[in-house]
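The structure's right below; bear with me while I get my questions together.
With one protein chain removed, the remaining protein chains of the complex are shown where they sit.
Naming follows writing order (A and B), and every chain is counted from residue 1.
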Amino acid sequence: MSPKPNRREFLGIVGGGALGVATSGVTLKGLSTLNAAIASEEVHVPRGPEAWSLSVCSLCPAGCGLRVRTIGKRAVKIQGNPLHPVNRGGLCPRGLAGLQVLYHPDRLRAPQQNVGSREAPRWKEISWEEAMETLTRHLRELRERNQAHSVVWVDGRYGHLRHRLFRKFFDAYGSPNCLHTGTGLEAARAALYLQQGATEGVAYELEHTRYLLSFSANVLEGWGSPVSNMRAFGSWRDAEAGRRTKFVQIEPRMSLTAARADEWVALRPGTEAALALGIAYVLITEGLCDTRFLAEHTFGFEDWRDASGRSHMGFRSLVLSEYRLNQVAAITQVPLETILRLAREFAGNRPALAIGGPQCPTTPGDVYGAMAVHSLNALVGSLEVPGGALVRPDLPQGSHGPHPANTEREPGGTNHARESVIRVEESLLPWPDVSRLPQVLLSRKPYPVQAMLIHGADPVFSLPNGEEFARALEAVPFVVSFASFLDDTAAHADLILPDHTDLEKWQESASPPTFAFPLQSISPPVVAPVHQTRDAAEVLLRVARAMGGEMAEALPYSTAEEFLRSQVAGIFAAQTGYSFSTSLEETWNRMSERAGWWAPTFSSAQELWEEIRLRGGWWEPTYSYGEWNRALRTRSGRFEFYSQRLAEWTVSHPEFVRAGGFEPGDDRLCLPHQLRLPEPPEGFPFLLLPVEVLPLAGGTGAEIPYLQQIAGPHVFEHWESWLEMNPETAKKLGVEDGEWIWVESPRGRGRARLRLFEGARPGVVHLPLGYGRTQGSRWACRGVNPLRLVASEPYSPAGVARALPTFVRVYV
Amino acid sequence: MARWGMVIDLAKCTACQACVVACQAENNVPCVEPEEAERGRILSWLAVVAEVQGSYPRVSMTTRPLPCMHCDSPPCIRVCPVQATGITPEGIVRQTFARCIGCRYCTNACPYTRRMFNWYRPEFRGELQLALNPDVTVRPKGVVEKCTLCHHRLMQAKESVRAEGRPLAEGDYVPACVEICPAGAMYFGDLEDPESRVAQLVRSPRAFRYLEELGTEPKVIFLSQGEWAGGKQEPR
Partner (left out) sequence: MENKNRGRPELLGADATLLQPIVATRSSFFHLALVLLGFTSFAFFAWLHQLRWGLGTTGLNVPVYWGSYITNFVFFIGISHAGTLISAILRLCHAEWRRSITRAAEVITVLVLFFGVGSIIVDLGRPDRMLNVLKHPNFRSPLLWDVCSVSTYLLASSIYLYLPLIPDIALLRDYAGKYTGFYRLLALGWQGTPRQWRVLNRAISVMAVLVIPIAISVHTVVSWVFGMTVQPMWHSTIFGPYFVVGAIFSGIASLIIAMALIRRIYFLQDYLKEIHFRHLGTLLLVFALLWFYFTFAEHLTTYYGHDPAHLAVFYSKLAGRYAPLFWGMVLTCLVIPVGILARRRTRPIRSAVVASVSVLVGMWLERFTIVIPTLAAPRVPWARVSYSPTWVELGITLGFSATFIFLYMVFTKFFPIVSIWEVQEGREAALTEVAERVKSYLPGPDVAGGAEVADGSVPELSRREGVG
């Protein structure tokens, strides 16, 4: 272009430009093509024959029944199975999101072998033949070298029968190390064990309770069985005027549960035990206790003398001397009148129920706290009554082993050549604590672990000591993962054998935590596998077949279906229970059973199998209240305010006694009491409490877009970790809503978006659990994992790694 | 002629958002990418909206599932320049995706912010496309979409009762959100039929309509929380 264009040049330039645009396809004609292109972008969904089939959700321990709509070979909608006693047709958002697990674009599509190193894995897709060959070879070699016991199976799935199959496999193989990561309700279970001696599931009949005092139990956000809790909640609010159940949520933060409760009592974090004991103080001093129950069924309420004549402090003395109202009000920062009122209401509205401890294992909540809360139930006689605290019976014995979460082994009761790698004898509670694995692996004691098989669990991500777990995995020569996604743990494996997702396999599940009735649901696959995946159960069955000998004899099933059928035969043999039915039929069955009639709709194992396939499962809808020899199995045969198991254990574990700040022999060690509250260290002024939100309950589900979108409705947050902070605190810090902000603890730091929330306690900050994966799906690796910031207890008597109260600083 | 309406009992709602996901799955509503979500482009025909009041520890929070209110006097319909939205004889506020020009006037006129716009072509990544419901059109980019009260279910219900030779009964036609609610907090039915559950609930003293003062006459009716009134306190 000349510096001074004249008209001709100008027209030349403009014309040339226009021509250029035209040739690049952007003319009027181009525009109309563009429009056509826009129109052709429309998505057309293929039609096909419609069908409905049943399945079971396994995204949380509850195992709700599903009803899945299929169009041709595609599953297009998940709904609730209206016959399933846990959810009765309702579902939580997690259950609905199962389709996005099934059809997730980032699922592992075939077995993967790590051809790089553990530090820098490189994944190579291999055939199933090759994968099976590798697995079988390793397991066979170990067994031939007499190292079978050094194989560890870590399970995070909640299925019951499938877990039985795994147990059978490892029993036959020769390993005692069939471990389960637990459901998160361990503190409550520990209280049940220590105070009632029961090892079965802790159960609450929420539906029939008149007054629910929840100590930080996120009842509506993933605690126990979310959907059945919601059903109970709905039925409370349906009650006619004056009959409405009062639901009091005691919690430092206004969670969604607290917001939906009839009353929210804000207390200082970690002082649930003190508040429970303060309520006990009022009950005792005002004479509101169930004295008959106390006299007949409890131990350690009054001061007592042991066989040697030594006098011991009872619950009553402890409470009266150390948990007077003004003291408790000072510790908990709950107004005195509130405590008084709660106690009177609790005693005045029976059946009243106190439940305690968040399900999420990381929030401060402890065995003593759970004991204090459970003691309230004993004080008002709410044990073994309708609407009270129950002990769920196990599935009929004879054909069934204990519930997976109840994998207790009586000390010394192992029938294996070698003891379990996590020695239960050493722990207070009769179930192994998976979070102790890193310690065991690194110390190579009692013996080095040669192989670890991880199924449905992601301990590297979900344990407070996950980093340690990852380091410890380096010490294991052969690590196999059955993950469906490349998760944080699978990234440390040598071999990944991707498992089917729920809708692709024979599904089954047992009673959810806190559910009072034995139950077993079973459903066939809904759709054909989307990818080259295999059911882990069938993988083990194949291995057993390949290894032959006693292993093949122990597991003579060629498919998961065959195995499940054999188990159903066992259920039938127990001659009890019914197949799933409508609520009306359920009521009728209960009535007739109370009258002594058991009239099942099936008359043979085959018929039961068919009914289960048709209706989704089998259950025993009648609970026998007041079977004291089943519900109270302590040494005293009573409810123990003073736990004799604790007494016995503390004698042999002086280090625990001293860590708690007690002298050996202190009676308070065996009684519920408030633990000392830690002081914030210099420079870390805020207490960090990780919170569990329903969409990411249990810290899982971050890979599912449906759930990410609804993660934090109270702060309009999604897809990203957020830090909840009280606006007053933020004002003092000079930070604003929506800012990206660093949270730093002595252990590490992470960045999250600040969200001001009036429901957050001043001086306390919250991060949601479930964020901050480092591996896996495109959608999951976002945000901060609060577990990487919290300090974990090196050793926990509760049987789960409990995160310690952690203090952080916050800066922009 | 039926007049379809919904009752949402806020006393029973647990804010679990199962309805939100059920709606999204039933109606092929795409999940937008995180970056888009951050820019405020989440598509949700039904959202649970929280409102926090007060300051710690005297805080309260209401949570409210908000579908389209299916107003009898809908502000959105009046403003649409091309009649792409209208109200059916049975009271459902419909949207004709194929006619909408995407001017987004209706989205702005709706006082409940319950109309969504397709900022992009809907994206169902990889196999996620397999989960699409064939009964519901996937909306193209550039048009407004909204809750239809699962209109396709009404069509199916009508078809099946016609085959059975009987009139539509209560429960034959239920939208996905109502069907899934675990706490049973949502009810659906014919407001004209005095015997229907919804018609009975609407007469409750707890019944109110959201932003009633705007005169939009919603057919989604809420029942207020209510209070714990019962229980005696043990005398001293």
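By our rule, a contact is a pair of C-beta atoms (placed from the backbone, for glycine too) under 8 Å apart; a residue touches a chain by one contact, two chains touch by 3 or more.
These figures come from a predicted structure and were not determined experimentally.
Undergrad: With respect to the chain omitted from the figure, which of B:Ala2, B:Leu46, B:Ile92 or B:Met116 is a touching residue?
TA: Missing-chain contact among the listed residues: B:Met116.
Undergrad: Looking beyond the chains shown, say which of B:Ser60, B:Thr88, B:Thr107 or B:Thr137 touches the absent one.
TA: B:Thr107
Undergrad: Among B:Val79, B:Val136, B:Leu168 or B:Val202, exactly one should touch the missing chain; which is it?
TA: Of the candidates B:Val79, B:Val136, B:Leu168 or B:Val202, B:Val79 is in touch with the missing chain.
Undergrad: Even though one chain is hidden, which residues of subunit B still touch it in the full complex?
TA: So the residues of subunit B touching the missing chain come out as 36, 39-42, 49-51, 66, 75, 78-84, 99-105, 107-109, 111-113, 116-121, 140-144, 211, 214, 216.
Undergrad: Across the whole complex, list the residues on subunit A that are touched by the chain not included here.
TA: 4-7, 9-10, 13-14, 17, 21, 26, 34-35, 38-39, 716, 737-738
To be clear about the criterion, only the chains that are shown with their structure count from here on.
Undergrad: In angstrom, rounded to a whole number, how far apart do the mean CA points of subunit A and subunit B lie?
TA: Centre separation, subunit A to subunit B: 31 Å.
Undergrad: What residues on subunit A touch subunit B, complex-wise?
TA: Touching subunit B: residues 38-39, 41-48, 71, 74-80, 87, 89-93, 95-97, 99-100, 102-107, 210-211, 220, 226-227, 230-231, 233-234, 237-238, 241-246, 254, 256, 259-260, 262-264, 266, 286, 288, 341, 344-345, 347-349, 530, 694-695, 705-710, 713-714, 716, 718-720, 726-728, 757-762, 779, 782 of subunit A.
Undergrad: Okay, in this complex, where on subunit B does subunit A touch?
TA: Against subunit A, the touching part of subunit B is residues 9, 11-18, 20-22, 24-26, 28, 31, 34, 37-38, 42, 44, 47-50, 52-57, 59-63, 121-122, 124-134, 136, 138, 140-142, 176, 179-185, 226-234, 236.
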